[in-house]
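Complex shown without one protein chain; remaining protein chains in place.
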Amino acid sequence: MSERIAVVGVGQTEFKSRWLEISQVEMVHLAVKRALENAHLTIKDIDAVFVGNMELFEGNYQVDMWLTEGDGAYLKSGMKIQTGGSTGSSVCTTLFDHAATGLFGAILGIGYEKQDEGSSDFGLRLVSEDTFFDIANGGRGAGPAMAAMALDMLKRQSVTEEQIAQLRVQESENACRNPHAHLRKRLTVEEVMNSRLLIPPLRILHMCPASVGACAMIVAPEKVAKKISPNPAWVVDWVTVHGGTLPPLGHMGVYMEETELGPQWAFGVEQASLKLYKRCGITNPRKEIDVIEVYNMSTWHEAEWWERMHLCEKNGAGKLIKERATAMDGDIPVNPSGGVVSTNAIGASAMQRFAEAAIQVRHEGGERQVPNAKTAMAVTAGGDSYSAAALFRKSL
Amino acid sequence: MKGKVVRPDWVKHTEMSLRGLEEGERKCKEISKPAYYGYAEASYALGREKFEGEMRLYQKALDAGYVIVDTVVHLPFRESAGHRLSRFFTTLRDETKILALKCPSCQRVIFPPRPVCGFCRITVGEKEEDWLALSDEGTVVSFQVASEREVDRVTGQLVGQPNPCGFIRLDGGDEWTILVHYLEMVDIEKLQRGMRAKAVWRPREERRGRMTDIAYFRLI
Partner (left out) sequence: MAIVAAVQTKFVSSQTDLSIGEMIWEVVGKLLEETGLKFEAQGADKGGLMIDKIISCSEDYWQGRTISDMLYHMELGALGMSLTKVAGDGAFAVYHGAVSILSGKYDIALVIAYRKESETVRSVIENAGFDPIYLRPLGIDFLTAAAMQANRYIYKCGVTEEQFAEVVVKNKGNAFQNPYAQEAMKLTVPEVLHSKMLSYPLKELDCKPVSDGACALILASEEKARALTSKPVWITGIGNCYDAHYLGDRDLSDCDSLQVAAQKAYAMAGITDPSKEIGLAEISEEFSYQELLWMEGLGLCKRGQAGKLIQDGISRRDGRLPVNPSGGVLSGNPSGVAGIVRVAEAFLQLSDRAGERQIAKAETALAHGVSGPSGQSHCVIILKR
């Protein structure tokens, strides 16, 4: 029991806004195929398959049953994971738990979203709210919470609007180097600052798209990883933390700096990051980690997460932007993949943070590779302040 | 192989949603504040654009010879409020009072009432002394104006409810006390975080033991 484990294969499809000519099964199959190719394995080598999906998005109940048609789960172990608020990262932690038991050889996890089927708008906005209290908030979604968070960031001078625009440009530059990203257009500060205002100060170019695509990841315990992989990404540790939202706040919650848990989503990110640092003996994350992938559902969130992860002092995000510290050539590159603001296939996005971190320490990042990355961290965030974080190393 | 759009089931539903938005847009025309009206207009336009886009894509797929199988799921639910919320809602209806709970251990206010204090993991709400009444007045800590994504809880249809909604911290609670409810129709420019608001209750014969027993909060 308690084996050391590694990511030995990653596969991603392309990500776009509609993919009408492919079914969910075929899309998942494509990601699985690519992950197997990347790992130099066949489906025969896989012992278990795990699927993450929010069933009300595409409207398929127990979709893991149908997906056995394309994900190779026939006569293999596995189950479906659906943790609110981040299914993709939950599939990863389930994968990691299973691999660490030593009971399995290589195992496979899948996160995907096919938003052109079903109505994830409906799935996300209406039904995630409480029956009795969310009469007014039902359908309004994350808007107020995100806007309030952004307004507070401006108020306490953590960032300026122009700095957010600069950061957005940086994110788009990164995305251009990622062949799997959805939005691959290099933006300018003017474009971002003049883009349509949604809820002040949020602008449409600050927000993530709705993407369609799949991501698959193969994990194995040490003895198997060493045999089958020339460059495993060792998963040093992983943690998850939940918040505790109260309806009628809904899972999107309200940004409340003044409550002891702080802004809704931030609680999880901060707790998970600090816990991970402590367990891995990291005292100066900015220096000791080479590259980080965070779950930036908007550009504002990326900046907020840096502070919550203690990469800088409180209200210091703007300084990091000014210094370009988190750019590819900065001292703490963040989201070389372009992050969620460039690609958001909900079920896949969280898994992609882990996958991209693994890609970095395996040196398979191609144009988006951070040179000499040895230690990478992935942090996700989601509804109800859920956060999962993991640390990857090139060698043990 | 060219196909003709044969009006899949989801079209009917989306058209009903658009009619709801149209209605909201019409209601907004009655408000003589141009800044507010602009929002409803934009919502309707976006909703219409989205729908037309989906129809175009559907036609495109048919023209390309793809098969798209559509399903509409109708799933009714009857959810029980349970002991504490039943008391909460009957009190709302009969006494126009908003109840909350207080954890006997950590003293945090638990709103809406639930069976446990999430911090202390102890049962709350079984003893009378756990219950308290909040004021029906409070502070607006955040708000949002109408968007095209309003959905009617009962029908699942998009509706264009034009009222802004507020996150109202009711007096008598603590930092965790927030009620989300509609605010009165005002010009968007008037809305500020930190405004005070008071509940406008429906007359007794219209109150049913639901959150809508409060019609909206007016700014004071």
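Read from first to last, the chains carry the letters A and B; within each, the first residue is number 1.
Methods note: contacts are C-beta pairs under 8 Å (C-beta built on N, C-alpha and C of every residue); 3 or more make two chains touch, one makes a residue touch a chain.
Every value quoted in this text rests on a predicted model; they were computed, and no experiment measured them.
Among the chains on display, the ones the left-out chain touches in the entire complex are A, B. Considering the full assembly, A:S90 is the residue among A:N38, A:S90 or A:T326 that touches the omitted chain. Screening B:T71, B:T90, B:Q107 or B:S135 against the full complex identifies B:T71 as the residue touching the chain left out.
Only one residue from B:M16, B:V116 or B:V200 touches the chain missing from this view: B:V116. Among B:R26, B:H83, B:K127 or B:R204, only B:H83 touches the chain left out of the display. Mapped onto chain B, contacts with the missing chain fall at residues 69, 71, 73-85, 114-121, 123.
Touching the omitted chain from chain A are residues 1-2, 23, 25, 49, 54-57, 59-62, 64-66, 68-69, 73-85, 90, 93-94, 96-101, 103, 123-124, 127-131, 238-247, 251, 271, 383-384.
Note that in this section only the chains that are shown with their structure count from here on.
Look at where the CA atoms of chain A average out and do the same for chain B: the two points lie 29 Å apart.
Within the complex formed with chain A, the chain B residues making contact are 57, 60-61, 64, 66, 68, 71, 73, 77, 79, 81, 85, 89, 110-112, 114, 118-119, 141-145, 147, 149-151, 153, 156, 158, 161, 163, 165-167, 175-176, 178-182, 193, 210-212. Residues 18, 20-21, 59, 116, 121-122, 125-126, 131-141, 143-145, 147-148, 151, 199, 244, 246-250, 254-256, 258-260 of chain A are the ones that touch chain B when the two sit in their complex.
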